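All protein chains of the complex are present and in place, except for one that has been dropped.
Here the chain labels run A and B in written order, and each chain numbers its own residues starting at 1.
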Amino acid sequence: MVAALVFSMLLPVLIAVGLYYKASGLLNQHSFLGLVFSKDWRPLSGHFGLYPFIISSLWVTVLALIIAGPICLFSAIHLTQYAKSYVLKVMHPVIDILAGIPSVIFGVWGVVIIVPFVSQHIAPLFGKETSGYTIMSGGIVLAIMIIPFVLNILIEVFKAIPEELTEVTLSLGATRWMVIKHILLRKAYPGIVSAFGLGLSRAFGETIAVLMVVGNVTLIPHGALQPGYPLPALIANNYGEMLSVPMYDSALMLAAFVLLIIVILFNFVSRMVIHRMLKKM
Amino acid sequence: MSGKPKIVIKDVNLHFGKQQVLKNISANIPEKQITVILGPSGCGKTTLLKTMNRLTDLYHHVKIKGSIFIDNDDVLNTHKDITEIRRHMGLLSQRPYPLPMNIFNNVAYGLRISGRKSKKFLKPRVKHYLEMANLWDEVKDRLTDPASALSIGQQQRLCLARGLSVDPDIILADEPTSALDPLSSEAIENKFIELKSQYTIVMVTHSLQQARRIADYVIFMYLGEIIEQGPADSFFNNPQQELTKKYIKGLFN
Partner (left out) sequence: MKIQKIRNAEEMFFRGVMIVSTSVIGFALFLILWSIFKRGLPALSWQMLTETPKGGFYFGKEGGIANAIMGSLYLASGATLLAMVFGIPVSLYMNVNLHKRKKLVNTIRFMLDVMWGIPSIVYGAFGFTLMIYFGMHSSLLAGIITVTLFIIPIMIRSIDEVLMSVPGGLMEASYSLGSTQSETSYKVFLKQCVSGVVTAILLSFGRAIGDAASVLFTTGYTDHMPTSLMQPTATLPLAIFFQMSSPIAEVKERAYASALILTFIILFISIVARIISIRFQKHKIKI
């Protein structure tokens, strides 16, 4: 049993080592930072700049957070402070089901509903023409995907704040909303930031759904209505060609390695902050 | 020391869902005295306290029937804004709950939200209330420190100052010394004795000794009902009910 435990704990290390090992072929020829910041992606001539993909990833994930963040925050406040108990009873399964829907299903929904929506309704608002396969579509789909995750954490954070604090503040003549504004949000602040951090990290690693709607064009996007090509999509799309072009597989493994490190870092820091905050209360 | 009662509770019945927590509660709480609500754990005394400033509104599935008159206003059935009513009653909890701000802002909060924001207005008043709570000397040099940096006893006194800052007529205290060391407890008790000349104090406790020490009027509760109530003297020296006699002798829990 101990062996199983040790194995499970070492898993991420094993994965990191494995990926790095595979990527080392490429790293022998170029520097790590060089690859990360290079904009030149021409695999057939041996150029493997990851920069455009990292930027695309940032675009989609930040957009997703911008959309999902306020929705989750206000909904969490609503559910923990204001809503009647039947609302909670209904939302609980809603959140659980949403959390369980596989990525590829979100992708189908994205293609069928969101892409046309962006193309026909959002793009004209900005005077642009697009097929709809854009960062915007990726951001919207990603937002819905991370909502259950972020919402659950926020609810946990708000629930951890002792009710007595609300009571004493109300006794000073505050309204419900004042209690939320001045007291609860202030106390929950680190938890909120961490919840968003975890949401970002989740969004960063999401592959299939985004891939299906984001366009997969290798360029550095300059606007949300342009197509993009996030890092996980890069890995997923090109595994077929990986072995036929020299160093291509190293590059993709490097990309996976970068993804792993970013996600672990974000997760670690965010969870540490939440852990400390919950301990204090 | 008799006169018009400050709080008149009439036939209050409270249900949490299907469970009845308060049964036919009627009491007259005298003005400017320390009224102690006494009883073993779970008898409903905290619930009764919270009903007085309608903190029970926070709970789901709560049904309340009856009236609580404070200065001729029925708190339970009024059309007036409940936040105004709450401002007449300061609350002191079991454990201190300082607001997540510095010491000064904790005491100033109540004033700020009633619209007074100028430093000129707030400074002397914060000092005044901290003095009333016997805390001023200890914190006057660190008003901008976070309230969480204070010791528990100091925090409780801070909460008292904060509660007084909104100029209530009534202080509601829910076992305010149960989390404190004996020295700090004594400080709070003495403070209450001092304050009763200006405020009506209603305190919940499960400590018989504490009640003996400071109560002017006692309401004894058991399983959601008032068993006996009256001036402290007659309550302790001449209890009427069997249950009361047992409790005073310490034959409970």
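Going forward, a contact is a pair of C-beta atoms (placed from the backbone, for glycine too) under 8 Å apart; a residue touches a chain by one contact, two chains touch by 3 or more.
Remember, it's a predicted structure, so these values are computed and weren't measured experimentally.
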{"item": "Visible chains that the absent chain touches, using the contact criterion stated earlier", "value": "A"}
{"item": "Candidates A:58, A:160, A:217 or A:236 - the one touching the absent chain", "value": "A:236"}
{"item": "Per the touch definition above, residue among A:35, A:50, A:77 or A:247 touching the missing chain", "value": "A:77"}
{"item": "Which residue of A:27, A:58 or A:101 touches the chain not shown here", "value": "A:101"}
{"item": "Residue among A:36, A:193, A:260 or A:273 that touches the chain left out of view", "value": "A:260"}
{"item": "Touching the absent chain when the full complex is considered, from A:37, A:189 or A:268", "value": "A:268"}
{"item": "Residue ranges of chain A at the interface with the undisplayed chain", "value": "1-2, 4-5, 7-9, 11-12, 14-15, 18-19, 21-22, 70-75, 77-79, 82-83, 87, 90-91, 93-98, 100-109, 111-113, 144, 147, 151, 175-178, 198, 201-202, 204-208, 212, 232, 235-236, 239, 252-253, 256, 259-260, 263-264, 266-268, 271, 275"}
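In this text, only the chains that are shown with their structure count from here on.
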{"item": "Centre distance in Å when chain A and chain B are each reduced to the mean of their C-alpha atoms", "value": "48"}
{"item": "Residue numbers on chain A that touch chain B, as the complex places them", "value": "84-85, 162-175, 178, 182-183, 186-187"}
{"item": "Complex contact set, residues of chain B against chain A", "value": "50, 53, 55, 58, 60-61, 83-84, 86-87, 89-91, 93-95, 97, 99-101, 109-110, 113-114, 159, 162-163, 165-166, 172"}
